[in-house]
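With one protein chain held back, the other chains of the complex are shown just where they sit.
Then we have chain A:
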Amino acid sequence: MIRYIYGTDLVRHPRLRDGMFRDRADQFVTRLGWDLPLRPDGAEVDQYDALDPLYVIWEKADGSHGGSMRLLPTTGRTMVNEHFTDLIGGGTIVSPLIWECTRFCLARETDPRTAAALMLAGGEVMHGFGVEHYVGVFDARMVRIYRRIGASPEVLGTTGEGRGAISIGLWEFTPEAQARVAQSAGIAPDQSRRWFDDAFGRTPLRAAAASAA
């Protein structure tokens, strides 16, 4: 299932938290060879994790971390604006309607539909909170995955080569794209909305619709 968890609340989900930081180390450092510092316990945690981001996490049936991404508003500090401005032609991208999405991570043995489920959840966030675009940092391997699930970003710039390449991309979510992603994820729109409501509360209209169903 999809979980939406702010950084300050990770303490209540120690298994997901530890799994996420360990799987990030495995993906970005072990598999992709990025030069990122690891904590002594092997966790990949950076300064943006300290900014109380909103994590979107795929929780596997056994309760472990299957994949995740990290969201921050671009009106505050972001990785793109502090480290990748050369890739977006210099300067910064700042707007309350644009959020940043980074550290898109898939655990090694996760469910095949994890990436699509995360993107579907990204669409729920946009729809639920009035976000119009994501600007994201992602690794080369993700290009193919995003294309396969029907959620290709527009690439603004790329640095590095081969498996080490890092790109900045933009997403917007049209209803058509959202429908494609839902299909790739094999998750019914109602189910997806329910997970969102579990995290952020249900509106009375949705509550009424649900009880009538």
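The working rule: contacts are C-beta pairs under 8 Å (C-beta built on N, C-alpha and C of every residue); 3 or more make two chains touch, one makes a residue touch a chain; residues count from 1.
Simple rule for what comes next: contacts and distances are computed from a predicted model.
Asker: Could you check which of "TonB-linked SusC/RagA family outer membrane protein", "FecCD family ABC transporter permease", "LuxR family transcriptional regulator" or "(2Fe-2S)-binding protein" matches the UniProt name for the chain that's left out?
Answerer: UniProt lists the chain that is not shown as "LuxR family transcriptional regulator".
Asker: Who touches the missing chain here, A:Asp18, A:Asp46, A:Asp111 or A:Glu172?
Answerer: Spelled out, the listed residue whose C-beta touches the missing chain is A:Glu172.
Asker: For chain A, enumerate the residues touching the unshown chain of the complex.
Answerer: Looking at chain A, the ones touching the missing chain are residues 6, 8, 52, 54, 72-76, 85, 88-98, 125, 128-130, 132-133, 135, 154, 156, 170, 172, 197, 200-205, 208.
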